[in-house]
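Pasting a structure below so you can have a look.
Only one protein chain is missing from this complex, and each of the others stays in its spot.
Think of it as A, B and C in the order they're written, each chain with its own count starting at 1.
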Amino acid sequence: MNEANADLLRTMYQVALTIRRFEEAAIGQYRLWNIRGYFHPYIGEEAIAVGVISALQPDDYIVSTHRGHGHAIAKGHDTRLVMAELFGKATGYCKGRGGSMHVSNLGQFNLGANGIVGGGIPLATGAAMGMKQKGSRQVVVSFFSDGASNNGVFHECVNMAAIYRLPILYVIENNHYAVSTPVEQSTLLRDLSKRSESYGIPGLSLDGNDALRIYQAMAEPLRRARVGEGPTLIECKTYRHGGHHINDPGAYMPKEDLARWKAHDPIDVLRDYLAAAGVTEAAIQTIKARVEEEVAKAVEFASQSPQPSEVDFLQEIASL
Amino acid sequence: MNEANADLLRTMYQVALTIRRFEEAAIGQYRLWNIRGYFHPYIGEEAIAVGVISALQPDDYIVSTHRGHGHAIAKGHDTRLVMAELFGKATGYCKGRGGSMHVSNLGQFNLGANGIVGGGIPLATGAAMGMKQKGSRQVVVSFFSDGASNNGVFHECVNMAAIYRLPILYVIENNHYAVSTPVEQSTLLRDLSKRSESYGIPGLSLDGNDALRIYQAMAEPLRRARVGEGPTLIECKTYRHGGHHINDPGAYMPKEDLARWKAHDPIDVLRDYLAAAGVTEAAIQTIKARVEEEVAKAVEFASQSPQPSEVDFLQEIASL
Amino acid sequence: MAMLKYRDALRLAIKEEMERDPLVFCIGEGIGERGGSYKVTDQLYKQFGPGRVIDTPISEASFVGMAAGAAIVGNRPIVEILFVDFACLAMDQVINQAAKYHFMSGGQGFVPMVLRTQGGAGNSLAAQHSQSLEALFYHIPGLKLVMPSTPYDAKGLLKSSIRDSDPVVFIEHKLLYMTEGEVPEQEYLIPLGKADVKREGTDVTLVTYSHMTLKCLEAAERLAAEGVEAEVIDLRTLVPMDRDCILASVKKTGKLVIVHEACKRGGIGGDIAAMVVEEAFFDLDRPPVRIAGKNTPIPFSLNLEKLCVPSVDDIVEAVRSLG
Partner (left out) sequence: MAMLKYRDALRLAIKEEMERDPLVFCIGEGIGERGGSYKVTDQLYKQFGPGRVIDTPISEASFVGMAAGAAIVGNRPIVEILFVDFACLAMDQVINQAAKYHFMSGGQGFVPMVLRTQGGAGNSLAAQHSQSLEALFYHIPGLKLVMPSTPYDAKGLLKSSIRDSDPVVFIEHKLLYMTEGEVPEQEYLIPLGKADVKREGTDVTLVTYSHMTLKCLEAAERLAAEGVEAEVIDLRTLVPMDRDCILASVKKTGKLVIVHEACKRGGIGGDIAAMVVEEAFFDLDRPPVRIAGKNTPIPFSLNLEKLCVPSVDDIVEAVRSLG
């Protein structure tokens, strides 16, 4: 593996680990009641955000989901401002108006998380139409999970992206569950990417825990998108390391399945790649330390930030 | 061809011809302003309603579309009461409340036409769930056209029917247009039945102008449905003989296409089968005469029926 | 009488009706083995099995329409939408199909379905999980609309809703599920369309429903300490609405305050105020006042969220301002 690759792997590893530690720290803060509302951890699925987003240009758009912290961090958002948004603070990306389910950062081309399952798919498709309109080479990635793929907007949008040949990648993060409903119970298909055939576009199913393979697999879909050949449907198979949200113990997830997937942890997969690329344990420890520091700072920043101003808020909504 | 078949063919021919003449007569009445609102003729598509519905038991359900007169007549509805509904008269199946886009007749298991494209698909799927619930052997047929198949409810419902193994047939009447939009412009697929694969169920594409072939092809989907094996997606390819509705000249339909499809008129196809089965020209003329008489009576009945009572109406809605 | 939680009273209503009528079934997301997000259908899967407590994919538009279809062919489905916010996905099936079918079929068909859902702010769930959207259903002819505030009402009204022959939208409030109240051991029904005077009073009429009933009762206690006796009318059913109950109370008190959590603009309060003014203008000593939610999407931050919903203070203030 050449030096370029080692650099890429180091970055991927650092980002994936940042997501993992960020989620763990935020869960800790949730337990302290510093974070409220719904919280859907991305733990176990990091390779998808990291693999897909590393393949993008900085000005390519993403549209995220209710399980969206990983996408935000992979897109390079300031973890302090993400954490502050989770805390509902004035310094968060959405000034505390959005929270975990609505983190967005237009400055870094993240149109945002969404509380409506599937709700982001039309927004993403529309953003891609906007790019086509403007003659831009920017691409849009629409993230969603297996549950969302059974919603009507999935069908409508993939079909429209196909006929208009829009520059978009539909990425199904198949974590095998929609809350407690196993994917086998809501579709008879094994590979969700097969649905691409209904729209006459290419589809692929990938190991969703292998960020490098995902990164590599993005080349052709991105090429297609940029030259006006249209969308690709990409399934990344993965698994949550816990329940649907923080307060769901996930008792319905078979222990063996969980163990098997944990043995194939996306962070470990990246670490093994790093080792194979000759990156030393010391270098890895340095990355870890950097990540720990960043996440600690994010928590500190969020903790010390002020609540949103009530006066400003009342003024803001007076015209609505 | 044996006698049973000749009987079946005679009936099919008579029903198809009744639909054709009914539509022609109703169009004439529309031109006289005796019928108002939207009117979507089924002319050219008769073989589908006839072929599919002849294969059903009388207590099997159908759910129709905005282009629904053919389904109603094939289901054995009294043409007088259908015509009266088109006239908006008190004697119509829906007492003039529904009109062309909402003809229904629960007594003969027709849940009705629908003004919302795709709107009947969930109702049909729910009716099938009701049948399964009750342990009934009744089957439901959901009719809709190519345009509706790009709506989200198509995707959601076929998927649910597949996972619940509901007793339902989804019949796409692919007449190649959604108003003026050609099917090639709204999907990249050639055979819409291919979408069945997205749901792990069988699909078939048929000549939609050949009622006998359609009838024969229903055997296996109906068997599956009745024994709990689940839904089938059936595409019948056909063509309108005119514009989308009465007031649409359909100028966008290429003349050659129209001519080709008219040369393959579903009524003629049945007539050729009859001839091949040895049915005499005289016998055919007898059927024709019977049809003319029935349609004339329907028009007369509708013409002479009273308008819905305004007093009754105001009383009826007082509690809403 | 047993003390029951609101959610348990709802469950009991469903259980009793499912035992009584094999045509009743439940359909929704995660309502089966998991028992639903708010545990209303807990244990029902065990008792009735997957054929009558049916988990769905995330396909709201269609499974609501399926409930309507099953209702037309004779079943009595209870369909659950996790948050009323998500009912927006199913609006076509609710408004254009379920609500109109009986009428459009010329009275041939009935749609005896219940759409159970849940709304309201208070848990920092932000703009897409905190709305009060009852006004959207209220405006549509052909729907009934029920929003109970107590375990007792919840049980009796849900049973009546299940037996009703029209589509009923039944909206619970997320802050009510864990509230407790007395519920008789014997079976009872509460007819749709009857308001309940939750507190009698002579000085001012508070008309409200759902969670705001609790706040109005609290406000009434505070007002009583100041010597003002408020009558608290819990509408319970919004369609049909018990106008007689409202008008009788206003006749007595001459003052009307309408309280709801939904946004003021286009909320049901306007309709009630207009109705009272039309029917009883000269009974009124003061113009009716509406205390309602702010015209804003609900913010995530708890400190902002609480500003969007009427407080007990707001209600007390409003009554005081009537003099």
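Here are some notes:
By definition in this document, a contact is a pair of C-beta atoms (placed from the backbone, for glycine too) under 8 Å apart; a residue touches a chain by one contact, two chains touch by 3 or more.
No experiment lies behind these values; they were computed from the predicted model shown.
Judged over the whole assembly, touch between the missing chain and the shown ones holds for A, B, C. In the complete complex, the hidden chain is touched by one of A:Gly44, A:Gly68, A:Gly119 or A:Gly230, namely A:Gly119. Only one residue from A:Ala6, A:Met129 or A:Leu188 touches the chain missing from this view: A:Met129. Among A:Ile35, A:Ile73, A:Leu86 or A:Leu111, the one in contact with the hidden chain is A:Leu111. Across the entire complex, the residue among B:Gln108, B:Ser186 or B:Ser303 in touch with the chain not shown is B:Ser186. Summary of contacts with the chain left out: across B:Gly98, B:Gly203 or B:Pro266, the touching residue is B:Gly98.
Touching residues on chain C toward the chain that is not drawn are 61, 85-86, 88-89, 91-92, 94-96, 99-100, 103-104, 126-128, 133, 135-136, 138-142, 239, 262-263, 265-275, 277-278, 281, 286-290, 295-297, 299.
Contact between chain A and the absent chain runs through residues 61, 63, 92-98, 102, 104-107, 111-112, 114-116, 119, 121-134, 152-153, 156-157, 159-160, 163-164, 316-317, 319-320. Where chain B meets the missing chain, the touching residues are 36-38, 88-89, 94, 96-102, 114-119, 147-148, 150-152, 178-181, 185-187, 252, 307-308, 310, 313-314, 317, 320.
Simple rule for what comes next: only the chains that are shown with their structure count from here on.
Averaging C-alpha coordinates per chain and comparing to chain B, the farthest chain turns out to be A. The mean-CA centres of chain A and chain B are about 46 angstrom from one another, to the nearest whole unit.
Centroid to centroid, with C-alpha atoms defining each point, chain B and chain C lie 40 Å apart.
Measuring from the averaged C-alpha position of chain A to that of chain C gives a distance of 37 Å.
Residues of chain A in contact with two or more other chains: 150-152, 185-187. Among the residues of chain C, those touching two or more other chains are numbered 56-57, 59, 61-62.
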